[in-house]
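The following block contains the structure, expressed as structure tokens.
Only one protein chain is missing from this complex, and each of the others stays in its spot.
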Amino acid sequence: MDHLEFEFEGRGHSPRRGHALVGVVGSGNLEVLLEHAELGGNCSAVVDTSIRGFDSLWERVLADFVDRHRLADVRISVNDGGATPAVVTLRLDQAAAEIREEQS
Amino acid sequence: MSDGAARTARLLDELFGAGHGVAVDAPLVRGHATLGGRDVAVIGTTDQVHIGARIALALAGHVLDVVRDTPGRPILLIVDNSGQRLSLWDELMGNNGCIAHLTKCLDLARRREHRVVGLVHELAVSGGFMATGMATEACYALPGAEVRVMAASAMSRVTGIAEERLRELFRTSPALGPGVDNFVRIGGLHGVLDGDLRARIAEALDHVDPDPDPRRRLGTERGGRTHAAEVAAMVRAGH
Amino acid sequence: MHMSTDGRKAAGWDTIHRSYRARMERAGRLASGKVVAADDAVSLLESVLEPGDRLCIEGNNQKHADFLAASLARVSSDRVHGLHIVQSNLALPAHLDVFERGIADRLDFCYSGPQGLRLARLVAEGRVRVGAIHTYLELYSRYFSDLTPRVSFIAADAADAAGNLYTGENTEDTPAIVEATAFKSGILIAQVNRIVDELPRVDVPGDWVSFVVEAPKPYYIEPIFTRDPAAITDVQILMAMMVIRGLYQKYGVTRLNHGIGFDTAAIELILPTYAADLGLQGEICRYMSVNPCPTLIPAIESGFVEGIHCAGSELGMERYVAERSDVFFIGRDGTMRSNRIFCQLAGHYADLFIGSTLQVDLEGNSSTATLNRITGFGGAPNFGSESRGRRHGSKSWLQAGEEANRGRRMPRGRKLVVQIVETFREGLEPTFVERLDAWDLQQSFDLPLPPVMAYGDDITHIVTEEGIANLLLCDDLLEREQAIRGVAGYTPVGLGRDRAVVERLRKKGAVAYPDDLGVDKRLANRDLLAARSIKDLVHWSGGLYRPPARFRNW
Partner (left out) sequence: MRPVRRSYDEATARGRIDGLLDAGTFREFCGPTARRSSPHLPALGLPVSFDDGVVVGEGRLDGRPVLIGSQEGGFMGGSVGEVHGAKLTGLLERGLDVEPAAVVLLLDSGGVRLQEANAGLIAMGEIQRAVFRVRAAGVPVIAAIGGRNGCYGGMSIVARSCDWIVVSEQGRLSISGPEVIEAVEGIEEFDAQDRALVWRTMGGKHRRLLGEVDALVENSIEAFRMAVIGWLEQPRPLDLAAVEAEHARLEARLRRFAECRDGLDVWRDLGVERPEEIPELDADAFNAVVASMEERDR
């Protein structure tokens, strides 16, 4: 197992409340939890993954995600069962769409 | 008589003295005896039997007989099994339903004011333990008895964890390792009965826990299962 | 064999035919009419084969002349040796046993699949000299040129006493082998499942057939085209959505060929849902050149796919296919007739091919070669290549041609050749690489070229979960490289993209992401599949599809 923590500069779009959970922890799959958190406009991410040695890949994928959805004050938590970046990106985007919906 | 049955017969003699009315008709044990001046119904198995649909129903029938014929009489359940029976026919018949029915009968007895106490004599494995000892009010084990979910080799095969590593974890994790001590620590057994067995069983039959299911509390107190009670309470409170 | 004019005069102009008659005479004592008992199969082969013969053992995707192949492995290597095997598909251990035993030493083939590792070892040990690795069409073409078999083993469902053959649903490669052998004085031995008085239909006329052997067991056949919808992932569904919007809808693709992976199965399974909602029924995917893959059933039943020609059959689909004679090619007896060559040709001249691969480089060359294995090509390169001989127009062909036209005066169409891949394979192996493993394979097995499945200049689009690269719209190799990097996700190749260039390519459509294509990622889940299990497929088929036992989860 690897435990990774990242901080990202926020991009201004802060959900006011709520959380979104997407995906299931299984082989090649993961769960993503997005929560509103007071982080001074920044975003944080915690990743627990069953596959070691992909720190920089995770950082890149998550940074792109924060950037793409222009997020701020969001805590990203991931439990990963060895998903490919394709699956990770899909789940992140689905979670972002869900937390957006929660705001309306 | 098989060795197992002979050992069970000796246990019964030790508990109830000569001339008791409990018959060992391997793999079943059934009858009535007196202990400390009170009548006790005895039901159980021997020979480390595998619990199939027929055994489960036979035991359930004995429990129903006691409930119907001798209301309120305490029941001592002698536990000795190697788990559920692995056969196509038993599955075809719904062994899980038959085992559920047995536990339902034990639960019915308790609701009808029978004290129901379990005693693991030699072995209790997984579904066999759930079918018997775990469905009693309080279950004890004899020193030297064994309780487990699965042997280390099989567990290693299924989980993919190396057997050596598993055995290491067994030593430190009461949630994982086999053995009565671990099951006592997580609250799955009330205790190990050593010393004067008669007196200890009598005490067990007298002891009434106000908690309808004290196992989580015991697991917390004994430090073997530290999350269950708290999480269950949180959910019960709707948080 | 080259012969001087003088030699030819002395030997005559019918040496092959005379050799044929000598062989037939030697074997005649074993036959009653044309029928030879299974117990005499080894003797039969020893009688008709001569050292150095070119021999074809029929081995297709589905059916194999397995009994004759096993019998060959048991002949005396004193009498039969040095054979040159010209065989499309090496799949069974017996196919390589003959090389271990010295019965054969030369090989021309197309595909080796599960025997790839062992073949590589035998090549390294010098027991197999490989002439070339072909595509199916190439090898069959050479049967009619310089690699004509002297003897061929074929497999059929049934024969009658006159040697007429019935090949049932799996005719596959048989006609090509038969034609080349029978009309060049070759000996044709058919292994059949049963000998009957009357055949349901005649697929091969008896006078072309030399001998018939009733095999002790029906020929081996494997359900290799059955993809259980239960294993299709959300990411594959996302890619399928992009294919439908970004390719099938955009170009109006009506005639096409699908590969056999889960990626293309996902496309087939969202035709009746996603594509139907887009109003595309009757507009796309009307004619296909594929085996009768069970995952096509919902698209057929909902009226999407109107016509399918098959290279071979698929276990369990026989009844369903037979009951859909408007869609499939069916004999008068009511069972399907397949033919690999015609299917390959139809696919080659279709509007689009789409399939997956293992590695793609920066020019778009793709390869399924893995180190230490020689697996070959099969038919994919003929499907997955531009058809430069094509002259007839179609909406898709002309539109793609317009995109490809860089100011040339002469307009021309273009076939769409699409690779669909996830950026990472299992075990986080990147699909996109700077250098294909095929280069190493060329070195280690001394091949004339790196074994490339589809060449970059044939490929028009690459689809990944990130988006679609349209190589037709790339002006030069640099743009092509950046378009590929632009859909290569988080692979090192993808991370090496020039973001500004990719953004520019995106503006001109050479790179398109789901948002650009109007694809809503939230819909990318299994609820979109018209069938989510084999059982669903059976329901769609009205109970006509009978899946093999291992696929039955009920």
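Residue numbering begins at 1 within each chain, and the chains themselves are lettered A, B and C in the order written.
We take it that a residue touches a chain if its C-beta (ideal position, glycine included) is under 8 Å from a C-beta of that chain, and two chains touch if they have at least 3 such contacts.
Treat the numbers as computed from the prediction; the structure is a model and nothing was measured.
The chain we do not see here touches A, B, C in the full complex. Residue A:Leu33 is the one among A:Leu4, A:Leu33 or A:Ala97 that touches the chain not shown. Across B:His20, B:Arg54 or B:Arg222, the single residue that touches the chain missing here is B:Arg54. Of the listed positions B:Ala26, B:Leu169 or B:Leu197, the one in contact with the omitted chain in the full complex is B:Leu169. On the side of chain C, the interface with the absent chain consists of residues 272-273, 276, 298, 301-302, 526-527, 529-533, 535-536, 538-540, 543, 549-554, using the contact rule stated above. What chain A contributes to its contact with the hidden chain is residues 1, 19, 21, 24-26, 29, 31, 33, 35, 48-50, 77, 79-81. The chain not shown here touches chain B at positions 53-54, 57, 60-61, 64, 67-68, 84, 86-89, 91-101, 103-105, 107-108, 111-112, 126-127, 129-131, 134-135, 148-150, 154-155, 158-159, 161, 169, 173-178, 182-183, 186-188, 212-213, 215-216, 219, 225-239.
The criterion applied here is as follows: only the chains that are shown with their structure count from here on.
Centroid to centroid, with C-alpha atoms defining each point, chain A and chain C lie 42 Å apart.
Chain A and chain B have centres, each the mean of its CA atoms, that are 46 Å apart.
In terms of their C-alpha centroids, the spacing between chain B and chain C amounts to 61 Å.
Within chain B, no positions touching two or more other chains are listed.
Shown for chain C are the residues that touch two or more other chains, of which there are none. Contact residues on chain A toward chain C in their complex (touch as defined above): 28, 51, 54, 57, 60-61, 84-87, 89-90, 93-94, 97-98.
Remark: chain C residues 233-235, 238, 422-424, 426, 428, 464-466, 489-490, 495, 521-522, 524 touch chain A in the complex.
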